[in-house]
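In this view, the complex is presented without one of its protein chains, the others remaining in place.
As written, the chains take the letters A, B and C, and residue 1 is the first residue of each chain.
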Amino acid sequence: MRGVVDPASISTEMIQMLAPDGSFVGDGDFEIDLKEEDLRQIYRHMVLARRADQEGTNLQRQGELGVYTPLLGQEAAQVGSAYALSERDWIFPSYRELAVAMYRGIDPSSVMHLFRGTVHGGDWDAREHRFAYYSVPIATQMLHAVGFARAAQIEKSNIVAITYFGDGATSEGDFHEACNYGGVWKVPVVFFCQNNQYAISVPLSKQTAAPTISAKALGYGMPGYRVDGNDVLAVYAVARETIRRAREGGGPSLIEAVTFRRGPHSTADDPTRYRTKEELAAWEAKDPIARFQTYCKNEGVLDDDFIKSCDDEGAQIATNIRASIVGAGPRPAIDLFNNVYEEMPETLRREYKQYEEEQSAREGDE
Amino acid sequence: MRGVVDPASISTEMIQMLAPDGSFVGDGDFEIDLKEEDLRQIYRHMVLARRADQEGTNLQRQGELGVYTPLLGQEAAQVGSAYALSERDWIFPSYRELAVAMYRGIDPSSVMHLFRGTVHGGDWDAREHRFAYYSVPIATQMLHAVGFARAAQIEKSNIVAITYFGDGATSEGDFHEACNYGGVWKVPVVFFCQNNQYAISVPLSKQTAAPTISAKALGYGMPGYRVDGNDVLAVYAVARETIRRAREGGGPSLIEAVTFRRGPHSTADDPTRYRTKEELAAWEAKDPIARFQTYCKNEGVLDDDFIKSCDDEGAQIATNIRASIVGAGPRPAIDLFNNVYEEMPETLRREYKQYEEEQSAREGDE
Amino acid sequence: MASITLAQGLNEGLRYAMTQDPKVVCLGEDVGKLGGVFRITDKLQTEFGEDRVFDSPLAESGIVGTSIGMAIYGLRPVAEMQFDGFTYPAFEQIVSHAAKYRMRSLGRVSLPLVIRIPYGGGIGAVEHHSESLEAYFTHTAGLKVVTPSTPSDAFSMIVQAINDPDPVVFLEPKRRYWVREDVELPVTDGMPFGRAAVRREGNEVTLISWGPCMRTCEEAAEEAASDGVSVELIDVRSLVPLDIDTILASVKKTGRAVVVHEAQITGGYGGEIAARIMEDDFLSLHAPVLRVAGYDMPYPPAKLEDIFLPDIDRVLDAVDKVLNY
Partner (left out) sequence: MASITLAQGLNEGLRYAMTQDPKVVCLGEDVGKLGGVFRITDKLQTEFGEDRVFDSPLAESGIVGTSIGMAIYGLRPVAEMQFDGFTYPAFEQIVSHAAKYRMRSLGRVSLPLVIRIPYGGGIGAVEHHSESLEAYFTHTAGLKVVTPSTPSDAFSMIVQAINDPDPVVFLEPKRRYWVREDVELPVTDGMPFGRAAVRREGNEVTLISWGPCMRTCEEAAEEAASDGVSVELIDVRSLVPLDIDTILASVKKTGRAVVVHEAQITGGYGGEIAARIMEDDFLSLHAPVLRVAGYDMPYPPAKLEDIFLPDIDRVLDAVDKVLNY
């Protein structure tokens, strides 16, 4: 019909290269340029992330973390996309991107410290790792990514920004403003949605009536990609294309990686209240690591030694996290007072003095 | 390409029935069910609105209004859509919908009083006219319309809500949240965008990279219509279809009425800073009233007597507005104190007492 | 008589109000099937159906904005913000519309709307989950701002908030969700808004607080008593409208006052109360009204929240100071 757009006309097909059973199906529109060593590294990063993530849940169950937000099931979406970035590119995460953080060389304990409550944004140097601080207010980090990319564009720096967010995040005004700004300014940014089917208890069908999340890209004048988020090859291929286009001045893209959050929303959540065992089982059958392992084995890229070395490395990482977290006390209070402004204003200085006096008084009392 | 959506694939065609020269071109997808008397009433409402609008500008130039936001050029978009509503339907306007207000029987002076600064939202009874108060914070009213429609749905009342907003409004987070809520809840609401090409000085090309505003509908799972907003028949036809569908439980729609704001953004604005004479002239040639007048005359629906009677009625309305506005003083201060809460709290009561004492003291001084 | 928690008081209050009035609806993120992350709407969707209790998409401006539309229609929406720190996206709808609609309609349309916000710290949460945001709303004319500190007040105040013709920001002190009280439900003799509660009588110092800090103040008052200092403890409950009379009557008696709240001290509501006491009864004051409050910094990480939150020692310190001024 002239002048009318109809959501029913949007296809819900996904880009996929590996079937859930690990067989290679390929996608004629995308090439894979990965060497054997790349495949092994991708496998390794997924395995390490899964192990570190498990340790987060363990530590929370043991009372060492206040809360933890597991990524179980989303390893391919995270590692596949991160692997397509160049070192100088920047990452603006939400609060579930442990695999991406680790890929960028961030010690997973620095992430866990956030959940323990010793720090807020995360205990890493954002500039060193080009990985911004975790962002809990949903979708807010997307605007930071766009502003960062606008700055990169102004400074002609060749840097791309990628931002991670969930399916629920697509409902927030900030998602919209970020995509719209990105489109108008045509900045080098990739919007990477991990559609893990739920926002806490709310399923996607109650989050949006859009035929797909990727279709939202049309409203911002950018291409939208819907990819099997449990297929690390497909995710990588799509991310690589969008990052390259962004770097070449072609503007932003929106990627919807279709995946599933197999754990609870956070350790405080009880998913049995809102989803079925069957649903979970169906997604377990699509496990991103098992699938990729099968593929790599079939391709002769992975042997048992390497698999074991990854598992061992994972165990070591878990041990390290545990060593860093268990019993870790608070940081010194002065850090709080020092980090409100570059220079402590008079009023705060007085408050600090008062705090110190009270502390000494207490110690005197004891 | 499998799994990829491309904005370049979106057509920018418009639904149109009347060419700018007034000749009937029609659109096979839409029927017109208007009787001759309807055509005359539509013409009349457009003429009256234009005259009242002109009076707004005049009064502002004479210092009687603080500011005024003219609708010149947007008469067809407003009257065409309003004419498709039933009496019980509700309207959630922005601040430029004088034609819609008048169509709903609101005395245009009640609107002008807002611009004079004697009242805030407008001096009418929203429940009587089913026309909510003017809303200046961009896009905020869209959420009210959606909430209202959700209530209508809960109460099974058969009422539809329509909300008006501009092209600039589509950038706000509230636009997005409203469309998304509307889609998910599948409520009886019509989102009516008057794309008048500018948001103050910012042209559409700097507002969004979307191929059309109507394409944004896809991201919310609703149909989007792009219609010639200066063609009152086409606007009416599209509005009628979307309102009917909403009433029947088919959910929301987004309409983009392509038009032009021929006056300044407001009387405080200087459009010569950002747009050309040629651009303005091109749109004057597409005038919605002249076009419709030609069509109606050709159809034998309008004669000179009726045209004159409309002009006379317009002149009378202008006189009435002037009589109501010129020199009108403030409303009594007690109205302010009374309208913060249903019952004046103690603190405010004291403030009022203090205010009164000061007033008497002043009067004593004089 | 049953022993219920403050959270249950709210849940029962919602149930009661929804039973009484079919126009009451509840919405927000996860309020339906899940019953809210704090389970305040637990089982309400099952009992009242999806048209009375429903999930919203993840967008707070949307929650408040659509609630305003529902209220214009004639419903009485009860909107939940999932946490204090996630109220900010709704700020424009709250400040520019909810608070102003009555004024902008010349009193023709009022918005009987409740915005429920679990608020404050002390539960070891991650960032943005511990904000004490009352001052943003107490400064916004057109809103009522209330906060219960006991299970029975929780019940009666949520019912009252729902019945109120004006928009009410209903702050739920989350670290008190699990305190218990023996309550006979329904509580129908709850005090009207604008009435503080004197939780403990005394005649040497007036201690003024609300919601989250009431426990600390009770303990401080007790400890003071054991040191022979007689503290009168006021639970403000209704921040706006403020029951200044109860406060002034107490200060007239004691001549000394300390206000305690979690929010950052600068610009906090404690300053307002202190200024009001001074303006209204300067001559009764034997000492300055002091404030014990959060420091002027973002709410700290959980492991450090104890240094930020007013504790018994800090409260007693201030009590000492005004006594020995």
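Going forward, a contact is a pair of C-beta atoms (placed from the backbone, for glycine too) under 8 Å apart; a residue touches a chain by one contact, two chains touch by 3 or more.
The structure presented is a predicted model; accordingly, all values stated were derived computationally and were not measured.
Shown chains touched by the hidden chain across the complete assembly: A, B, C. When the whole complex is considered, the residue among A:119, A:193 or A:209 that touches the unshown chain is A:119. When the missing chain is restored to the complex, the residue among C:181, C:272 or C:320 that touches it is C:272. From the options C:15, C:52 or C:100, the residue with contact to the chain not on display is C:100. The missing chain, though absent from the display, is touched by one residue of A:25, A:151 or A:315; that residue is A:151. Shown as candidates are A:56, A:173 or A:264; the residue that touches the absent chain is A:173. On the side of chain A, the interface with the absent chain consists of residues 92, 119-121, 123, 125-127, 132-133, 135, 137, 140, 142-155, 161, 173-174, 176-178, 180-181, 184, 335-336, 338-342, 345-347, using the contact rule stated above.
Looking at chain C, the residues touching the absent chain are 61, 85, 88-89, 91-92, 95-96, 99-100, 103-104, 127-128, 135-136, 138-142, 240, 242, 263-264, 266-272, 274-276, 278-279, 282, 285, 287-291, 295-298, 300, 325. Mapped onto chain B, contacts with the missing chain fall at residues 66-67, 114-121, 136-138, 168-169, 171-174, 199-202, 206-208, 268-269, 273-274, 329-331, 333, 336-337, 339-340, 345, 347-348, 351-352, 355, 358, 361-362.
We adopt the following convention: only the chains that are shown with their structure count from here on.
Separating the CA-averaged centres of chain A and chain C is a span of 36 Å.
We define each chain's centre as the mean of its Cα atoms; on that basis chain B and chain C are separated by 40 Å. Residue positions 171-174, 206-208 of chain A are each in touch with at least two other chains. Counting partners per residue, chain C has 57, 59, 61-62, 89 as the residues that reach two or more other chains.
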